[in-house]
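Missing here is one protein chain; the remaining ones are kept as they sit in the complex.
Chain lettering (A and B) follows the sequence in which the chains are written, and residue indices restart at 1 in each chain.
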Amino acid sequence: MFRRLPEIETALNAAAEAVAFTIDGRPAKARAGDSVAAALLANGVTACRNTPVSGAARGPYCMMGICFDCLVTIDGTGNRQGCQVRVSPGMAVETQNGKREVER
Amino acid sequence: MSKFDFEIAVVGAGPAGLAAAALAASKGASVVLLDEQAEPGGQIYRAVTETPVRDRKVLGPDYWHGAELMGPLRDSGAAHWPGTTVWSVARPREDAADGHRPLQIGLSRNGAAAMLTVRHVILATGALERPFPIPGWTLPGVLGAGAAQVLLKTSGLVPSGATVMAGSGPLLWLLAWQYLQAGARIDAILDTTPKQNWRAALPLLPGFLRSPYLGKGMKLMLDVRRKLTVIGNVTALRAEGAIGGDSALKSVVYTRNGAEHRLPADTLLLHQGVIPNLNLANATGCAQRWDEQQRCWRPTTDAWGATSVEGVSLAGDGAGIGGARAAEEAGRLAALDALHRLGRIGREQRDQAAVPFRAALDRALTGRAFLDTLYTPAEAFRVPADDTIVCRCEEITAGAVREAVRMGCSGPNQAKSFLRCGMGPCQGRLCGPTVTEVIAVERGVSPAEVGYYRLRPPVKPITLAELAALPKTDADIDAVFKH
């Protein structure tokens, strides 16, 4: 679980810095400049997908584009690295069910 | 005569890349700085131009030094392409062009792939956190300490709820200190530094006493130890979810003096040092060697950062861990050598100009051996037990790797072909060092003998659509027509 530092939270609540987007259809709020992965964590979403191998839950791990655990569907495109894409107004972020997607 | 898009491409806008690009461009070379992030700084100076954490004492003076590298880059005239992922560096076939064999860089930018033709490449790909394979390290809520630091720098996020930090190494202490400055709560730091490392490191202490890190590091550690619960001599760790569930972290179990203890935890931040991010160098064909002191693979370079591949140099932590200040100087040295190789400066001019940079590099590296030795992770955390996942992408356990060895797989590439270990999208970044060491121990030989993955481009995934629409360069068209 993560929270904003108080002065940043205050600024975010006050002003134009807030970006409205959705997580699995639910409205959410982020700060301009947040990566999608950071925005998920800031909104209390620690698990963003389950794996295609065992179905285990995963969440952001490295935050620098190397571990590929923060894969999410962004505006309909799957398998995007949440930590490498900046959140933008109106963006639709969906968590991924990798296990269901690849089962025959 | 072949055309070049740029004379020099620098890959990565951390300290090494920023310094290299600025210096090379200031001497008149046409330079492009390619970087995956939206803003320059690399991981160490991540978001330094735009962080919401405005109180400078939180991230500390070492972080804000990064801002000083931006002016020289701007003034140098180097092109800066943020948001650019480099997925390949190679030379096209030998028969493509007569005489000149330019280097081709495969990159993705704004959703489109392109090939860029350059004469020299400086790879400044930096470091990544050493894998920390413990049971449960794949649970949501378990992150790298470096990852948590990125969250702080880019978004002003700090842990809330029950938080445990575990591991060893300077970054762990720095992050704890930054959290203290920011007023964030940490329940415990589990220090896994092996007791016997102090004995091994002691003879190296005199070097460290002259290190610029000493004063800063000591103060920081004392601060943290005074204000936070630090539990030392931790010899085993595991992360656990709810009973019967694996959806999120619930507790951290650690062993100290032979006894197990449990801490409730919503967040566990793991760290046991950093290692070179060598995937691009490896895929480019640069020779690499096992570094026993740093217990990692590092590309082989000369004093200027030149690799075994002509026209490709490396600077910074990607060539072996030395820290941010050393990276900066290594970047400048690599830039001077590139300018020399391109005929822009003579050998003497290069050597002359290098003197202050080399002196600064030596200063920055003073005491490194002490830190490397002190913070070498215990074998239990590098070579995990059978039930621990080593390959996160394909969910392959250490036990499966050992079984493959018993069936005749003698190295990581065979284990990869046999188990799919390291075949996922991370391309072995999170399992490679572990797989090498697990196989080495199982076979009773050195990691150097066991070897490492042969990595192949694209080193970062690209879409089929991007690849299909890849514009053809002149050299490519030549190659196609000669078929």
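Convention: a contact is a pair of C-beta atoms (placed from the backbone, for glycine too) under 8 Å apart; a residue touches a chain by one contact, two chains touch by 3 or more.
What we mean here is this: contacts and distances are computed from a predicted model.
Colleague: UniProt name of the unshown chain, from "Putative spermidine/putrescine transport system permease protein", "FAD-binding oxidoreductase", "Molybdopterin synthase catalytic subunit" or "RNA polymerase ECF family sigma subunit"?
Modeller: So the chain that does not appear here would be "FAD-binding oxidoreductase", according to UniProt.
Colleague: Check the options B:G12, B:G367 or B:G411 and report the residue that touches the missing chain.
Modeller: Result: among the candidates, B:G411 touches the missing chain.
Colleague: Using the touch definition up top, pick the residue from B:P15, B:G41, B:G66 or B:G106 that touches the left-out chain.
Modeller: Of the candidates B:P15, B:G41, B:G66 or B:G106, B:G106 is in touch with the missing chain.
Colleague: Per the definition of touch given earlier, which of B:P72, B:G217, B:G285 or B:G399 contacts the omitted chain?
Modeller: Considering all chains, including the one not shown, the answer is B:G285.
Colleague: Given the full complex, what residues of chain A touch the hidden partner chain?
Modeller: On the side of chain A, residues 52-53, 77-79, 98, 101-104 touch the unshown chain.
Colleague: List the residues of chain B that touch the chain left out of this view.
Modeller: Listed in rising order, the touching residues are 88, 90-94, 104, 106, 115, 285, 407-408, 410-411, 414, 417-418, 420, 423-425, 427, 456-458, 461-465, 467-470, 472-473, 476-477, 479-480.
Here, only the chains that are shown with their structure count from here on.
Colleague: Taking each chain's centre as the mean position of its Cα atoms, how many Å separate chain A from chain B?
Modeller: Chain A and chain B have C-alpha centres separated by 23 Å.
Colleague: Residues of chain B touching chain A in their complex?
Modeller: It is residues 36, 38, 43, 47, 50, 52-55, 58, 128-129, 138-144, 146-148, 150-151, 154-161, 182-184, 246-249, 266-267, 277, 392-395, 424-426, 429-430, 460-461 of chain B that touch chain A.
Colleague: Across the complex, what residues on chain A touch chain B?
Modeller: 1-8, 11, 31, 33-35, 38-39, 41-42, 46-48, 51, 53-54, 56-69, 71, 79, 83-84, 86
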